[in-house]
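This report refers to the structure that appears directly beneath it.
A single protein chain has been removed from this complex, and every other one stays in its place.
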Amino acid sequence: MGITFTIIAGLTIAAAVAAMTLRNLIHCALAVAVTFAGLAAAYLQLDAQFVGFAQILVYIGAVSILIVFAVLLTRGGEPSQEKVFSAASVTGIGVTLAVLGVLTWAITKSAVIQRDLPPQPEATVKQIGDALMTKYVLPLEVIGLLLTAALIGAVIIAMRDDVAADVRRRNKNSPGASVAENPPPHVGGYNN
Amino acid sequence: MINGLDQIFVTLKYWLVGQLANVLPASLLPLVSVLLSLVPILVVFPALFAITTVLERKGLGRIQNRYGPNRVGPFGFLQFAADGIKAIIKEDVVPRAADKVIHFLAPVVLVVPAFLVYSVLPVGRNMVAMDIDAGLLFFFAVGAASELAVFMAGWSSRNKYSLLGAMRAVAQMVSYEIPLILSTVTVVMIVGSLSTVDIVAKQSGYHAIGLPNWFVFTPWGFAGFILFLISANAEANRSPFDMPEGESEIIAGYFIEYSGFKFALFFLAEYLGLFAVSGLAITLFLGGWHAPLAALEFIPSWVWFFAKLLGLIGLFIWTRGTLPRLRVDQLMNFAWKFMLPMALINLLAAACWHLIGAGATRWIVCTLLVVGFYVLLGRGLMAGKKLAKRVYRYAN
Partner (left out) sequence: MTPLAGYLILSAFLFAIGLAGALTRRNAIIVLIGIELMLNAANLNFIAFWRFGEHPEALTGIMFVIFSIGVAAAEAAVGLALIIAIYRHYKTTNLDEVDSMKG
């Protein structure tokens, strides 16, 4: 256990609390990036190297940037003056404390936590690759399909109405026209 | 004796650890060993950065038919000292409306990943700081973490130009990350391991005609190398992809509001990133620290690594001085419509190479695949544009 775990745990919880309570949305997004980094350190501490690096690559390298872009595209850069917590926060906090209480009670009362640390398992990338290609090949293909659907869905949902109408009109008129001949109107940057 | 020169740094490190074992308690020894591996990285690569700034300015100057800096020191080679002293003693101006904490943290968050990625690059035989199982994944993960720092720098300055520059820089880095990683996936597929040490070891030995076994001398490797270099150029925000920081367009983009030492840190991080991806290109495609000819193997391995690194840096300086800057939409089109399909075709070509056995067939098939799709894609993408010879009109 020792001091590394305490530092990692302290940093992660402090960053998570900051992410959920700060008023400025960009500060929240950066605090949650620190939380992800703390979790990646925890995975490395638990000898799950591939998962730790994948966590850094996906969460800090992509999801954090996605959140930040969404904050900017919805004009969240300037902190608003209205109240941060909604009217129903008391019930929310109550539910949270109840959940936390039940989880901690279950953990402390369980017999499973008395286990010692087993010897370091061998989770090389080659073994993960072999498992993905033999035992877990169906989930792998399905997640490919899911990611494609999410990609196309996100683009279509967030498309501006005039751009969407333009695409529909173009497809109705000439279904074989190439994009090169009818370039879409210039999509503005983040100014909508 | 030859082997001794090759392994001189390794033996030096073990000797030092042995000496310190008499002095320090045993629990501190792993830490000391790790520190001894890291200190050379912290010394050598910033020194290389200093030399490169001078070389780049003189090289660019000569390409543009002028002298570079030639006042400070013999032929101007102490210019980096003058630049360093200037950066340190300049006043650190922070805008009043800036977000102070993030403004301060952004250069730090940018420089730390830039240094971290060097720990998986094998600089010589047995000379890698961290031989981890998923070395390549570590490199790309830590590299991706630096994009957030770019955004932090641009947003915290509360300046429309810097925010615009930061958004463009992040969009560019995210777009070019995909061809970068896909072109390395071909190498991983052929080698069967993500560890950089294994990748270099797989490129040892020589063909029948004396050509080394490097991956750049295969059709898919050559295409992958070119794709990797172009993506690395874009990832490092260097010309011709330096729209986010083009000095004539957006006045230094996301680091407009930084002065003095923080600006020097951004500069350092950019060049360190460039050296790191060049080092990775050498590891993946150019055979790492291997010598190009069997007769030249007496030269130490780390000399070969740095020679190849200097060659690639020269190539980057050359492209910077020669090619004009790409516009933002041209840059994004290039990434998504050309580089990504080419990287996927390259993956297919590498798979064919591996499945067809050794012999002349696979050379022909893979070369046809890569070159054929390159021509088809180029023709297809240029079909709609009306390209003509440029006509000049002069004022009367």
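In order of appearance the chains are A and B, and numbering begins at 1 in each one.
As a working rule, contacts are C-beta pairs under 8 Å (C-beta built on N, C-alpha and C of every residue); 3 or more make two chains touch, one makes a residue touch a chain.
Just so you know, these numbers come straight off a predicted model, no measurement behind them.
Chemist: Touch partners of the unshown chain, restricted to the chains that are shown, please.
Modeler: A
Chemist: Can you tell me which of A:Ile7, A:Leu151 or A:Ala165 touches the chain that was removed from the display?
Modeler: Missing-chain contact among the listed residues: A:Leu151.
Chemist: Can you name the residues of chain A that touch the chain not displayed here?
Modeler: So the residues of chain A touching the unseen chain are 1, 5, 9, 12-13, 16-17, 19-21, 25, 28-29, 32, 35-36, 39, 42-43, 46-48, 50-51, 54-55, 58-59, 62-63, 66-67, 69-71, 73-76, 82-89, 91-93, 95-97, 99-100, 103-104, 107-108, 112-115, 117-118, 121-123, 127-128, 131-132, 136, 139, 143, 146-147, 150-151, 153-155, 157-158, 160-161, 192.
Here is the rule we use: only the chains that are shown with their structure count from here on.
Chemist: If we count contacts the way the header does, which residues on chain A are in touch with chain B in the complex?
Modeler: Contacts found on chain A: 26-27, 30, 33, 37, 49-50, 53-54, 56-57, 60-62, 64-65, 68-69, 72, 77, 124-126, 178-181, 189-190.
Chemist: Quick one: in the complex, what on chain B touches chain A?
Modeler: Its residues touching chain A are 102, 132-134, 137-138, 140-142, 144-145, 147-148, 151-152, 155, 164, 167, 170, 174, 177, 192-194, 381, 383-385.
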